[in-house]
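Here we show just some of the chains, and they stay where they sit in the whole.
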Amino acid sequence: QSAVTIYGRVNTTVESSKLSGDSAQNQMRNNGSNLGFLGEEDLGAGLKAGFQFERDIDSTDGASAGYEAQSEVWLGGDWGRIRLGNYGGQSFKTIVEAVSLHNDNVGTSADWLFADVMPADHHIGYVSPDIGGLVLELGYSTKDDRQAVDGTRKNAYEAIANYDWGNWSLAAAYAKYGDANQWSLRALYAMGDFLFGGYYQRDKNGLLPDAGNRNNYRFVGIYTLGANEIHLNAGYADDYSNQSGSGATQWTVAWNHNLSKRTKIYAQYTALNNRRNGLYGEDLGVHTPGQDFRSFGVGLRHYF
Amino acid sequence: QSAVTIYGRVNTTVESSKLSGDSAQNQMRNNGSNLGFLGEEDLGAGLKAGFQFERDIDSTDGASAGYEAQSEVWLGGDWGRIRLGNYGGQSFKTIVEAVSLHNDNVGTSADWLFADVMPADHHIGYVSPDIGGLVLELGYSTKDDRQAVDGTRKNAYEAIANYDWGNWSLAAAYAKYGDANQWSLRALYAMGDFLFGGYYQRDKNGLLPDAGNRNNYRFVGIYTLGANEIHLNAGYADDYSNQSGSGATQWTVAWNHNLSKRTKIYAQYTALNNRRNGLYGEDLGVHTPGQDFRSFGVGLRHYF
């Protein structure tokens, strides 16, 4: 029998949020709470196998479906690792989650501007070993799988590179799914108690069909003082070339107080401003072109 | 990584049940089976943080939704504990579950007469430390959360006090949700191998809109002899002031044989008698005003 690790996150906020044109709402919100199981087995001769199952749980009411967050089996060795199953948006993780550090890129202050075109399910991939700081990752989902899931007969694939070099952490990602594609570059630079970074993304039809091309920028600055962190995070998305006024900006300021490595209390303010035809933030309730969203929240996050 | 505790209950009966006017049914029934995960972290300086996720599982067919039974994160210290998330009916737990001891207040012999007006989800609360036997608890859910969940724009709140004093265990609870409210008092008295107790509840519109006021009484007596327990449990609910003949009585006699602290076998008989317009026990199949329910069951309960 293997040693299975149970892990997860409970992250709950109380927020005062406002959509422009609507009245302010005081609500409890879930921030990416989840529960997972993982394990690995040493097969000898440098080989290992392992698995990971992870589910999302809404911490405000307990609602939860299946293990759609991750369901993976892998086989690895000196030559890298083969991954099979459902494991999500590696471009998203590499580019966005590495930059959106103030709250694990969940909840109302998550990055709403990135275009993630790679599906998570029916995913076969290869991850290289660490080659002097460089790690490459490839992913693929067949057009037959996509047709079964989405009804569209298109291959999906991605290629990702991460490179750590001194105080720098660099990454590039490319993904393509039918007519949609995106490529992006990310950089982080650590300087004492400061961390600076950002990404640039160029996508085509990434969020809407036939929308055309778009540029998307994100910047982040973090200052750490003992158990406290101050985060600034700002993003700017151009109009899609075929849709004038479809752009948006988003910025967040956040304070984290770490009670331990696993537990923090925090406060944050985020503002998402759509241009006159922008519809970013539908999950936040944005339903009218050009509608804006603001939220101030305080929260408690606990990893287990 | 924290030490996560897995816990739960499997409690399954075979019962012969009868609704008045229908034929008797021999069926296997679930009695509140569940599965949960919890953990806590010592943050130093007297602080602790922790979480709990719990799901219900129908032990007769395995049916189970998400973690609606509990999904909570908390932060505590000498000053008490702040709770955030979904954690259910504290009035119900304090008053009913403390009295309905023969089978954890689950299954056909659960208390069908108590009016629980406090919702479990989107719950923020405070629990005091133990002050010489006295523990206070406050809970709240904003009208914005309630509107998002129920479509009704009403605050929900509750206040609870528990007091242990020698052989006595006393409690009081008040909850209000819009036009509905309830207050209740509970007492238990231990005397050698005997335990006596009961509660009184006064509610307004607690189970039906515009129903008016109602009194609800419950009495319990337990005799323990070694591994065996004999339980008597009886309840009486008045008519609602605006609904004549809406009352009911319920009584249960049960024998428990404890094979260990965690595992018991048991037999029980319960009878729910509605007055001519009473509709208590809808979850038991009561569908006609005045219909009665009876069940005799034998079961096996195992905590893990």
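As written, the chain order gives the labels A and B, with residue 1 at the start of each chain.
Everything below uses one rule, namely that a residue touches a chain if its C-beta (ideal position, glycine included) is under 8 Å from a C-beta of that chain, and two chains touch if they have at least 3 such contacts.
Model, not experiment: these values are computed from the prediction.
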Quick tally, homo complex: 2 in view, grand total of copies 3
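Methods note: only the chains that are shown with their structure count from here on.
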Please tell me the distance, in whole Å, between the geometric centres of subunit A and subunit B computed from their C-alpha atoms.
40
Looking at the complex, which residues from subunit A come into contact with subunit B?
5-8, 10-12, 14, 25-28, 33, 35, 57-65, 259-260, 262-263, 265, 300-304
Spell out the residues on subunit B that touch subunit A in their complex, using ranges where they run on.
1-2, 4, 6, 37, 39, 41, 43-44, 47, 49-51, 53, 55, 65-73, 75, 82, 84-86, 121-124, 141-142, 144-145, 148-149
